[in-house]
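Apart from one protein chain that is not included, each protein chain of the complex appears where it belongs.
Showing chain A:
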Amino acid sequence: MLRYAAQRILAGIPILLLVSLFIFSLVHLTPGDPALLLAGDNASPAQVDEIRARLNLDQPLWRQFALWFGDAIRLDLGNSIYSGKPVTELIGQRVEPTLVLSTVTLILTVLIAVPLGAVSAWRANTIVDRLAMGFAVIGFSVPVFAIAYVLVYLFAVRWGVFPVQGYKPLDEGMLATLHSVTLPSVSLALVFAALIARVTRASVLDALNENYIRTAHAKGLGAPRILFWHALKSVGVPVVTVIGIGFATLIGGVVVTESVFNIPGIGRLTVDAITRRDYPVIQGSILFFSAMLILINLVVDLSYAAIDPRVRG
C-alpha cells in the first residue's frame, strides 16, 4: 500500500513538470516580443528593457525555463502587470471561495449521483429508473449557466431564499458561507451529477448480475446492504474514476459559475486576467488549477487501492 502510494506520488512529478513547461511557453508561444507583451500597452521602451532584464529574457530559452521553474517552485510567480502585486499573493487571496465552491459541489454531486445511479440500477427499467435517468439526461445537455440562471430566478429573485450573487468568507461563519454558495454549487452539481449517475447505474447494473450478488441474496441480506455494501463497493473503481474525470470538467464550470454569481475566486481572477492580458496572473491560475487536478488524480489513484484489494498488488 505504501509502495503503491509512493509510486503514484512520483508519477505526478513529470506531469507537473510538463504542465510547467506548457505554462512557461505560454508567453513565448504567443506571437511578438514577450517583454512587450508583459509590459502591457502603455509601457515606455525603458520599462520594456527593464522587464526584459528582470525576466532574463536575454538569456537562452532553457536557462529562462530553469530560472522560471526555480522561482515557481519557491512560489514566486512574478508580479501582476495590472496591479503590480505578487501573483502568489493574488491567488492566495482568491483561493478560499474556489476551494469552498469546488468542495461543496463535489460533495453534493457525489451525494446526489451515486445513490441515484445505484437505486436506478436496482429498480432498472421501472418508473423510478426512467425518472432518474430522464433527469440525468437533462442535467447532461443543459449548460451550467442556463441552470444557474433558472435557479437564481426561482430561488433568489422569486422566493428570495438565497442571495442572487456574492460570497461570504468562512470567517463570517460556516453557515453564512454555505448559504452563499448553495445556488452556485447546486447548479454545478446538477450538471456533473448526471454523468456520474449514469456511469454508476451502468456499473451497478453489471455488478448486480454477478454471482457474488446471488450469494448475498442467499445469505438473507436486505436490499440496502446488497446494493450499497456488495454491489456499489465492488464497482467503486469505475465510479471514482468518473468522479475524477468529472472534476476536471468541473474546473471549467467553476470559472463560469464564479462569473455568473460574482464570486471572487480564482475563476474570476483568471477571467479578469485574460481580459487584461495579465500574463503572470494567467500563468499562476493555470498552474493552480493544474496542481489541483494532479492532486485530485492522486486522491483518485489512492482511493482505488482503498476500495479494491486487487489494485494493491
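Heads up, the rule we're going with is that a contact is a pair of C-beta atoms (placed from the backbone, for glycine too) under 8 Å apart; a residue touches a chain by one contact, two chains touch by 3 or more; residues count from 1.
One rule holds for everything that comes next: contacts and distances are computed from a predicted model.
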item: Undisplayed chain, where the name is taken from the UniProt record, one of "1,2-phenylacetyl-CoA epoxidase subunit A", "Glucose-methanol-choline oxidoreductase", "Oligopeptide transport ATP-binding protein OppD" or "Iron-containing alcohol dehydrogenase"; value: "Oligopeptide transport ATP-binding protein OppD"
item: Absent-chain contact - pick from A:E50, A:E89 or A:E210; value: A:E210
item: Residue among A:G12, A:P86, A:P115 or A:G236 that touches the chain left out of view; value: A:G236
item: Candidates A:V19, A:L99 or A:L221 - the one touching the absent chain; value: A:L221
item: Contact footprint on chain A, counting only the chain that is left out; value: 210-212, 214-222, 225, 229-230, 233-234, 236, 307-310
